[in-house]
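The other protein chains are all here in position, but one chain of the complex has been omitted.
Chain naming follows the written order as A and B, and within any one chain the residues start at number 1.
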Amino acid sequence: MKNFTSVDDIQDLKGLVALAKAVKAAPYANQQLGKNKTLGLLFFNPSLRTRLSTQKAALNLGMHPIVMNLNTEGWTLEFEDGVVMDGAASEHIKEAAQVVSQYCDVIAIRSFPTLTDKEKDEEEYVISAFKKYASVPVISLEGSTEHPLQAVADALTIEEFKTKERPKVVLTWAPHPKALPHAVPNSFVKVMKKADVDFIITHPEGYELNPEFTAGVTITHNQDEAFKDADFIYAKNWSSYIDYGKITSKDPSWTVTPEKMALTDNGKFMHCLPVRRNMIVADAVLDSDSSIVIPQSNNRTWSAQAILTKILENAE
Amino acid sequence: MKNFTSVDDIQDLKGLVALAKAVKAAPYANQQLGKNKTLGLLFFNPSLRTRLSTQKAALNLGMHPIVMNLNTEGWTLEFEDGVVMDGAASEHIKEAAQVVSQYCDVIAIRSFPTLTDKEKDEEEYVISAFKKYASVPVISLEGSTEHPLQAVADALTIEEFKTKERPKVVLTWAPHPKALPHAVPNSFVKVMKKADVDFIITHPEGYELNPEFTAGVTITHNQDEAFKDADFIYAKNWSSYIDYGKITSKDPSWTVTPEKMALTDNGKFMHCLPVRRNMIVADAVLDSDSSIVIPQSNNRTWSAQAILTKILENAE
Partner (left out) sequence: MKNFTSVDDIQDLKGLVALAKAVKAAPYANQQLGKNKTLGLLFFNPSLRTRLSTQKAALNLGMHPIVMNLNTEGWTLEFEDGVVMDGAASEHIKEAAQVVSQYCDVIAIRSFPTLTDKEKDEEEYVISAFKKYASVPVISLEGSTEHPLQAVADALTIEEFKTKERPKVVLTWAPHPKALPHAVPNSFVKVMKKADVDFIITHPEGYELNPEFTAGVTITHNQDEAFKDADFIYAKNWSSYIDYGKITSKDPSWTVTPEKMALTDNGKFMHCLPVRRNMIVADAVLDSDSSIVIPQSNNRTWSAQAILTKILENAE
C-alpha cells in the first residue's frame, strides 16, 4: 500500500479487517517494523480520537509520532500553481510536502472541507497536493470527502459484533445544529459496499449523498422502514450535498430513540463520535447496552495500526 | 493507587516521600513498568513545570507521553447530563473520557477553576467527570481546588532541606495583581497536616481558606509573628474564598522581604512558581541562598514519577 486516503485504496477488505484483528490481539508484536521511523501527523482541524489513536498505533509499531498543528504552529500554505506569492501564504505546498518528506517516513493529514467550494472539496485539494508532492506515503486523517481510517474501524466493529453471517446495516441521517462534512458517511458507504452486509441508507429528502458513491445502494426516506430487523444502526449527520453545505432540515423526528431501536432485531448503535446527545441519539440509546460506540472508537487504534503496518511493509 | 486527584488520595505520606526519593536516586531503574503504556496529558490551561516534569517522569518510567491541548486541538466538551446538545459543545464528557481511556493507560488533566462559580469549582466538575467516566486511572495536573502533585514535591523538598526533626513551616499569603486559584494552598495545607511539622498559616483578614481544609491549623493575621523562628516560608497568593474569587487586598506589606526572612531561623523560601517578583517576594530573597524554589521545581519530576509508579504498579 502506497497511500491510504480513500476506501478505494483497500484492495482486500476481508484481509485488512483480519490484519486489524491480528494487531488488536498482539499490539506490540511488530515493533521492529517502525523502528527509527517517524510518522508526521499534520492537523489543519480539531481531532481527539484520530489524534490519540493514530499516535497510539504508531507507538505500538515502534514508530515515533511527531504531531504538528499546521495552522497555528507552521506557515500558511499556498496550493495554487503559478501564483506570485505576495499575499498571506508563506510557503507553497510543493516545498512543504517535499520538505516534510525529508523528516517523516509517513505523512498523515487532517483537512476538513470548506463546505462552500464543492469543486475544491471534491478535489481533496489539500490531501491530493500532499500525495502529489510528498516522496513518502500519505494517510488521510479525514479529508474533505473521506475518512477512510474511520471506515476500517467501522468494518472491524461490525465484524466483531455481528451475530449473523450477513447482517443488515443501516446508515441513518440524524439532525445536528451545525453543517457537517460528508467524509464519514461517504467512507462508510464505500466500505459497506465492499462488506458482506445488507446495506441501506435512510435520510430526509434533499440529503442525498454523492450519487457516484451511493450507486447501487437502497435508499429510503422512511427511517422506520429502514430500521426494521436491522442489526446495526449507524447514525450520522451530514449537510446537504445537493444544496452544498447547507442545513435543509433539523427534523427531530430523525433522532435515534429507544422506540426506533425497538424496531431493529436487537440492533447495535454505532456512531463515529463526537456525537451530539439528544440531537443525533437519545441518552437512553447511547447509555444502553445496544450502544457500541466505545468499542468502535477503540477500533480506531487497530484500524490505524493495520494501515501503518501495510504501508511500512510495502515501504521495505 | 487508582486515581490521584487530591492529597486525600495519599494513604502514607512518609512512604510516598521515600518512594519519590528512591526514584530521584535511580530515575531509570524501573523502565519496564511503563513499557508500551501511554500517559495522556490533557490541558485546559497553561502549564510549564507540570507539562514538562510530568512528561519527563513518564519517559523515565518507559511510558509514552501524549500531550493534548483540549481547548484548541480537540472538541468543546459538555459536562451537564440530559441536555439537548444543540449549542457550542460537540462532545459529552461521558464519551470523551471513555474514548481517551481506549488510547491512554493513564489520563492526567489540568483544569483551573472558574473562580466565579464556587459550587462548580468545589465539585471539581472536570476532573470528577473524568474520574466518573474514564476506565483508567486519572491524575490531577491541578484542578479547581487541589494541586496534589505540587504538594508531594513540596513535602519532598521540606524533607530534603529540613535541619530539625520537626521544622516550623509557614504558609503565607502574598499580594498579586490577578485573582488566583486556591488549589496550591489547599493541597499544601492538606499535605502539611499529614507531615511531621509545626504548621501555621498567615494571611490578611478576609483571606481565610476553606475552613474544612484548615480545621485544626493555627492561623494568624500577624505575618511577623508567624515568621518568627520559622524553618520554611511557603509564599503564595490566592483570591478570597469567602468573597469568592475576588481580590480584597494587594497590601504590599505582605511581600516577603529580606527583613521578614531575618525573623526566621535561617528559613528557606519556597514557592510553587511561576512567581511574581517584587509582588510575592523581593528579588533579594529569591536571588539569595535561602531560596529553594529551583530544587523545589526539580522535585516535581520525582513527585510525578512516584505517583505514576504507584498507579502503574496497582494497574498490574
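One rule holds for everything that comes next: a contact is a pair of C-beta atoms (placed from the backbone, for glycine too) under 8 Å apart; a residue touches a chain by one contact, two chains touch by 3 or more.
Owing to the predicted nature of the structure, the values given are computational and were not obtained by experimental measurement.
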item: Residue touching the undisplayed chain, where the options are A:8, A:73 or A:287; value: A:73
item: Option from A:61, A:104 or A:275 whose C-beta touches the chain left out; value: A:104
item: Chain not shown, touching residues in chain B; value: 27-28, 43, 46-49, 51-53, 55-56, 59-60, 69, 72, 177, 273-279, 283, 286-287, 293-294, 297-298, 300-301
item: Touch list for chain A against the chain that is not drawn; value: 36, 38, 40, 64, 66, 68, 72-75, 78, 81-87, 90-92, 94-96, 98-100, 102-104
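One rule holds in what follows: only the chains that are shown with their structure count from here on.
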item: For chain A paired with chain B, centre-to-centre distance based on mean C-alpha positions, whole Å; value: 39
